[in-house]
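Excluded from the complex is one protein chain; the other protein chains are retained at their positions.
The block that comes next holds chain A.
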Amino acid sequence: MLRSSIAPGRQLLSAPARQRIPSQWLSKAGASSRLSGQRFFADSKPPTPATPSSESAIPVESIPKPASQESKAAPASPATAPRKTGRFRRFLLYLILTSGFAYGGSIFLALKSDNFHDFFTEYVPYGEECVLYFEERDFYRRFPNASRQSNRIQGAPRDEGKSVTIPSKSGLSWNVTKEESGSDVSKSGPHMSSKAHDAQVKTEAAKPEEKNAAVIQAKEDKASNDTKKEDKKPVSLDEPRQPAVASSTIELLQTQAGDDGVVQELVKTFNDIVTVISADENSQQAKEELLKIGEKISAIRTEAAKAAQDEINKAHTTFDESARELIRRFEEMRETEVAQFREEFEAEREKLAGAYQEKINTELQRAQQLAEQRLQNELVEQAIELNRKYIHEVQGLVEREREGRLSKLNELTASVTELENLTTGWSNVIDTNLKTQQLQVAVDAVRSTLERAEVPRPFVRELVAVKELAAEDPVVEAAIASINPTAYQRGIPSTTMIIERFRRVASEVRKASLLPEDAGIASHAASMVLSKVMFKKEGLPEGDDVESILIRTEHLLEEGKVDAAAREMNGLQGWAKILSKDWLGDVRRVLEVKQALEVIETQARLQCLRVE
């Protein structure tokens, strides 16, 4: 399912891609004309030139194509050369047009943005010139007077033939004719110059529009000034005019340096008229007219001067007023500021004073606290000292009292303890006596049990009694410890029993008396048989042989010397010793017990003796 749904999709996807590639290629190769031709055939309609299909990257190219198509269709092949020239021309035309557009656009952009301006002027040929030209044009459009002013500045010294006196302070302002005007209008001169100067300063500081306005104003002022000057000149010329009438020559007005262009022109025309009229001798009426006109002009001038003067005065007064106002405001402001500062200063001082006061207070408090603390400490110390002294005194008193009266008590107690000791000593003596007696009784009991017994019997109880009565006597303890535990647990045989057993042992030992060291069964049998036929010795025989030792031991036993008998039997060797081992052990135990009992008895006796 999926595959079937995808498969056509894939075809659809792949188909336009495949188509687009050749179509692009064709359009690039200029074969779009062929395509359009096909469309033309299919639609039977002249192809619309501006079809913004996705394939045509350049719409401009599609515009001329139909024309070429038509030309191609119409003349087919005949003129290849004209077509070429036409193409070349078209190419040129497009080149020029595109470059023109490009330059125009880039100049526009350069005028708009600084970055592009830099780029354009640096990298594009003739870019800088173009931009400069347009900038200049713009500048002139903005300031149309700029060029004229420069002209005037250049032209002014040319026109004036005579020497120009430059006053000492000229150059600071534009007004060159300051002194001249000062001579004429002594009052208004400096004010005017100052006013003009103000205007100039304003122009320097202000924006171009304002500057223009200022310049115009300055010009007007100047014009008025010039008119005044012109006025003055005819007035001054009035005196020599009378003779000039006779000579019928009217003096020419002379233009001054720094005059306005209009005034110059006016003067020029007037001069021309004067020259014309003076040249004409017979036009007296015209002369008069002219003179009248001059008078009129002078009257107008005076009026104008008066009006100007008034205006100036008014302006002066307003200016003064405003200046005063300014000064007043300034002073007010200063006063307020001063007041404010004073206030602030007072506040600050108050604050500082408060802070210092606080600090001083705290320090004083601290010092007081410290002093109080110290005083308290001293007080406490004194109290402690007094207490100690008091205790010392009390102690001393008590001691003295004790030594005085209570010393007798000590003596009494000493005597009492002595007495106690004595009594205890006596009781001790009695106790020890009793103990020794009891001990002796216990030891006697042990002995009696041992001697009376028919068969070996344990005597643990008796021994325990002895031990208790001995009451940790080291000697008794050691004596009891020396007894083999088996002895008092199983009991010890009596002397008769030992002798009896010795008889049995002796017969056995005699049987094994002839055995060599490492004997087998044959030698044992031989010894058994041969021991039967051996002779028995009599009396107290000497020698180390088994028979003699046995006889001696028997004798000793009969005499009651058990320890000596044991010593004799200990001298046996080999099989004889092995056979008599148990008997020897018994004998040793008996001996141990006997010795221990003897020791205990002697100890008891010794204690009795020691007590007394």
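Going forward, a contact is a pair of C-beta atoms (placed from the backbone, for glycine too) under 8 Å apart; a residue touches a chain by one contact, two chains touch by 3 or more; residues count from 1.
Quick note on the criterion: contacts and distances are computed from a predicted model.
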{"item": "Absent chain [UniProt protein name; select from \"Elongator complex protein 6\", \"MICOS complex subunit MIC10\", \"Very-long-chain (3R)-3-hydroxyacyl-CoA dehydratase\" or \"Pex28 protein\"]", "value": "\"MICOS complex subunit MIC10\""}
{"item": "Residue among A:I391, A:V429, A:I578 or A:L606 touching the omitted chain", "value": "A:I578"}
{"item": "Among A:E508, A:D563 or A:E601, residue touching the chain not depicted", "value": "A:E508"}
{"item": "Absent-chain contact - pick from A:H316, A:R447 or A:R490", "value": "A:R490"}
{"item": "Missing-partner contacts on chain A, residue numbers", "value": "455-457, 490, 504-505, 508-509, 511-512, 518-522, 524, 575, 578-583"}
